[in-house]
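All protein chains but one are shown at their positions in the complex.
Chain lettering (A and B) follows the sequence in which the chains are written, and residue indices restart at 1 in each chain.
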Amino acid sequence: MNIIVCIKQVPETTQVQIDPKTNTLIREGVQSIINPFDMYAIEEGIRIKEKFGGKVTVITMGPPQAECALREAISLGCDEGILLSDRAFAGSDTLATGYTLAMAIKKIKEFDIIICGKQASDGDTAQVGPGISAHLDIPQITYVKKIEEIQDGHATVERMTEEGFEILKTPLPCLITVVKEINEPRIPSLKGMMKAKKAVIATWKALDIEAEEYRIGLKGSPTQVVKIFTPPPRPKGQIFDGTPEESVEKLIGILKNHLI
Amino acid sequence: MDYLLTENQKMIKDLCRQITEEKITPVAAELDKSEEFPWEVMKVIAKSDLFGLYIEEKYGGMGGGVLDLCLATEEFSKGCGGISVCYAASALGTYPIILYGTDEQKQKYLPDIAKGKKLAAFGLTEPAAGSDASAIQTTAKKEGDHYVLNGTKHFITNGGEAEIYTVIAMTDKTKGARGASAFIVEKGTPGFTFGKKEDKMGIRASATRELIFTDCKIPKENLLGKEGLGFIVTMKTFDMSRPGVAAQALGIAQGALDAAVKYAKERVQFGKPISSFQGIQFMLADMATEVEAARALVYATAREIDSGNKDSGRDSAMAKLFASDVAMKVTTDAVQIFGGYGYMKEYPAEKYMRDAKITQIYEGTNQIQRNIIALALIKEASKNKK
Partner (left out) sequence: MGIKIINEKCVGCKICVAVCPFQAITMVDKKAVIDLDKCTLCSACVEACKFNAIEFKREFTKTENIEQYDGVWVFGEQKKGIIQPVVYELLGKGKELAHKLHTQLSCVILGSNIKTKAQELIYRGADNVYVVDAPDLSNFLDEPYTKILVNLIRKYRPEIVLCGATSIGRALISRVAVKLHAGLTADCTGLDIEPQEKILLQTRPAFGGNIMATIITKNHRPQMSTVRHKVMKENEIDTTRQGKIIEESFAPAFFTSRTKILDIVEEVSSTVNLTEADIIVSGGRGMKNPENFAILEELAKALDGAVGASRAAVDSGWMPYSHQVGQTGKTVCPKIYIACGISGQIQHLVGMQSSKTIIAINQDAHAPIFNVANYGIVGDLFQVVPLLTKKFKEKIRK
């Protein structure tokens, strides 16, 4: 079983600020981590490998520093890491990102299942996973909360919906995006961490994956951010800090006037 | 403070910190209440290769030393002193095998311990033999290919939970301390049973039980070293393990200090966070300084042992003595900073204080440590005279 896990490095906190002068995000001093949702994808990939044998390859697109995200994935049990890093990739929106990752996967060639986290904690778009499968023209199942079985070239999975879940069967190769209900990510082992430290991470550029110049980076991105801003704070509310009786009385008084 | 740790040691610290934050701290209060043995955490530690830190690579370990073990114990103890002692007590039970075991004995027992498949425990203390270890009553009588054990050990950490026990018993009562020997006893051996689980003040996630031997027959191959070496085995084992107790105390102290700093910043009285009051600031400053001094002593001692110094008894006694006294003081001050909340079980401060107390008592009370230190001083002084 050849498993590919696509991950993204994101800021550790969502408490980011905007520089009022340049109107860009202040990223200094903010630690980078693997997107929390991708941790479940990594864990599921490793579990599939442990059950069926094979290899887990983890891919990320990002700046050279994103290499440490790949090393962390290897410390958990992934076998290989591939970093897609090229100035030409800068400014990619979800369409260009999906294309770039898909081209890298085409270069890897052999794969049975691609696993992504359901979305990234910085952008929250949930578009890249389905985008990759569309570029590769393979079946996709989003919001997977359980892999029931993988047998005879098919995967049977549970897909979470607003009302419950659906059980779906799909031929391999396929792409799934996973939700946090699917597993509990493990903690790395010391041997894994040592292996990760020594691991050789391949870096692929646009030329290596034969990506067309017009489909990557800023040029390949139809969407364009024209403005970022901090949402206006809510007007200060009314706070009651008297005795419970007084506070409740005041609140009820207000609510009955204009709500109930 | 930079202690010039190696890359590997930094890795160990990071890994243990992650385990503590994600797996230990969230369950600490609950296990303290329920006294349930932390098997889930033990499994996580096992999978992370940490039970093998101080065991040679050829027996399935990571080939590290006492400092590695101390770093792990310290980190775990920040989350829970009860959980960390389950880990550290296994090392205590293993050191006799590492120090005095034959290659066969090591082959047989160490790989399972290194993988965390089996926990170990050390059985020395008896109802009438605490600080005075030479008073032990448990006997081991040689009968052909076997030794037959009779007697009761008590206050044994990991008792009932561990699979492998190193036990000190008298093979020749007439020789006093020189008549003691060390044995490996496996759980499940006929005649080897466990007494009640103790209801303790602190480190309540750990299990403390009696080991009861009633005509318990063990093969003669289970003797560690030679007959009569029992007390040497014990002393040398404690020399190795005392920095571990010191590291446990250090971790508890650091955990309490961190909690106190956080609380002092959050708690508002007289319209200001209490951390802005000098009375609190001075307390925190003293606590931090003492913790750092303890750390320096613990790490230095561990390094000294790892560098091959065989005569580290005095230094490891100092490390254990100082770190545990610091832990008691710092955790008591942490309760004070928390004020009334510090006295309540809903907040973490009082648990640190309860957990800290045992570090002044076990593996040699701090009075015994002072004896060791003083004796070493006197011995050295008389040596210099000549």
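List of remarks:
Throughout what follows, a contact is a pair of C-beta atoms (placed from the backbone, for glycine too) under 8 Å apart; a residue touches a chain by one contact, two chains touch by 3 or more.
Only a predicted model underlies this, so the values are computations on that prediction, with no experimental measurement involved.
When the full complex is taken into account, the listed residue touching the unshown chain is A:126, out of A:126, A:178 or A:193.
Chain A residues in contact with the hidden partner, per the touch definition given at the top, are 11, 14-16, 18, 25, 93-95, 98-99, 121-131, 133-135, 137, 139-143, 156, 160-171, 174, 180-181, 212, 214-215, 219-231, 233-234, 237-241, 243-245, 247-249, 251-252, 254-256, 259-260.
Going forward, only the chains that are shown with their structure count from here on.
For this pair, chain A with chain B, the centres built from the Cα atoms lie 42 Å apart. Partner chain B is touched in their complex by these residues of chain A: 186-191, 193-194, 197.
Residues of chain B that touch chain A in their complex: 7-8, 11-12, 15, 18-19, 22-23, 44, 47-50, 53, 62.
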